[in-house]
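Missing here is one protein chain; the remaining ones are kept as they sit in the complex.
After this line comes chain A, so read on.
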Amino acid sequence: MPYKYIGRTTSFKGKTLWEIVGNLKNFGVGRIVVRSVFERYPEPSYMKILKVETLPTPEVVSVDKKTFRGKPFPRPIVIESSSYKTDYRLIPKVEEEKYCKRIEEKDVRIFPRTFEFPPIMKELILREMKEKGEKLTEVPPLEIVYSKCSKKTKYRIAKDGEEPNVEIVMGFGTPVSPSLYEGIKL
């Protein structure tokens, strides 16, 4: 090819927001725009354009209602600094419904609410309880404090009586890539 462009590569696949919105009547208000980067998740992530304002040279600010991985955000968001990214794709009106309904109910990971105390601490607590004269021979379980789950994840803390999916183990547990630990006793 006679013209060879040299520069940094990007993993974007699509058009800039201005190239989409400038081609549509009324700047595409009410249409659904999708970022190719978010299409790697099985749940649909899309943005419905609510309002568009133009800036000089091909830059555009759009206010839209975002749905990320199947969960809509409560308040509309503003796309300004990321409108230059050549990553956006317009969805035809005919396919809008089909695209936005593409939610697969994946298993929600439920984390246990309580956990056992470490052994030495257990002993100490038992001794304390005996000194105080409490009749319990078992140590009450320790309630786990999790860092606040983000809206984007599908994790949940088990409520009373619910069976947790995920097991938190003292020690190694099952490694993510067992091939690296072959032949080693865990």
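Miscellaneous remarks
Here is the rule we use: a contact is a pair of C-beta atoms (placed from the backbone, for glycine too) under 8 Å apart; a residue touches a chain by one contact, two chains touch by 3 or more; residues count from 1.
The rule is simple: contacts and distances are computed from a predicted model.
One chain of the complex is hidden; its UniProt record names it "Mitochondrial 28S ribosomal protein S27", one of "BRCA1/BRCA2-containing complex subunit 3", "Mitochondrial 28S ribosomal protein S27", "Origin of replication complex subunit 4" or "Two-component response regulator".
Contact with the chain not shown here comes from a single listed residue; of A:Phe12, A:Phe38 or A:Phe117, that residue is A:Phe12. Listed for chain A, the residues touching the missing chain in the whole complex are 1-15, 18-20, 22-25, 27, 52-58, 86, 89-90, 92-94.
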